[in-house]
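Take this structure first; my questions come after.
Missing here: one protein chain of the complex. Every other protein chain is in place.
On to subunit A.
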């Protein structure tokens, strides 16, 4: 076999790889620009919101009192005070909401996927959950008002708020559990059955651990979401400027309610409180999202 250098250096008649045509280059440029533009349009409002929040809300929270005191006894023109009372309210109300909706929702999800598949009861439940997931938060608030306050004759309270949040949270938990259980391959369940492991133990020890990371993340993100709900708060609990630990008695502050109430104090100090509470709420939600990411990493299925 003899190869002439001249042969190699001679260009082939039709090269295998051709230059991009000018038309395609132009189209590529236009498309790239459009997508970049869309990105900018979407991101600007977000950054703007964050910027405004930080600019106006940062100074209150640099004061140590902000995290340890309430607004108790403040006059409309007084600066100072703290958000502690509202943090307590938001955290307690959300925690109790989680305490009720997580076990209930996860159980419903397990029933739907592991036991009820295709049964009439399961289909009906899925349908109800679908409806519930579209429920406007103001309606959830009204419903609890009608039930808890009008029918049972109980007082407005932080707990009533928790109940309305449960209505909003439950479909989220059921959905996320369903989705995460659904993607656990049946082969794993069969592998467990084939070892002589009963069904309930298969669910607890094989199926749930495999989907734990996803379920946890979904639940926490859902909690972060209901944490900012405001409509039920306006109906179901009175605002208090003092610290109230008791979910069952008396008015109780929370972060969204504080933002709403502070807005009505049309002084500079009122604005100061409003933006401080708003930034605190956003930071809290960001913190929770961060925790969700960490937990999902921690419980993720590892291969190495």
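Simple rule for what comes next: a contact is a pair of C-beta atoms (placed from the backbone, for glycine too) under 8 Å apart; a residue touches a chain by one contact, two chains touch by 3 or more; residues count from 1.
The definition used in the following text is that contacts and distances are computed from a predicted model.
The subunit not displayed here is recorded in UniProt as "Phosphate transport system ATP-binding protein", chosen from "4Fe-4S ferredoxin-type domain-containing protein", "Phosphate transport system ATP-binding protein", "Phenylacetate-CoA oxygenase" or "8-amino-7-oxononanoate synthase". The residue touching the chain not shown here, chosen from A:59, A:179 or A:210, is A:210.
Among A:15, A:45 or A:185, only A:185 touches the chain left out of the display. From the options A:54, A:100, A:139 or A:197, the residue with contact to the unseen chain in the full assembly is A:197.
Touch with the hidden chain on the side of subunit A covers residues 117-118, 185, 187-198, 201, 205-206, 209-210, 301-304.
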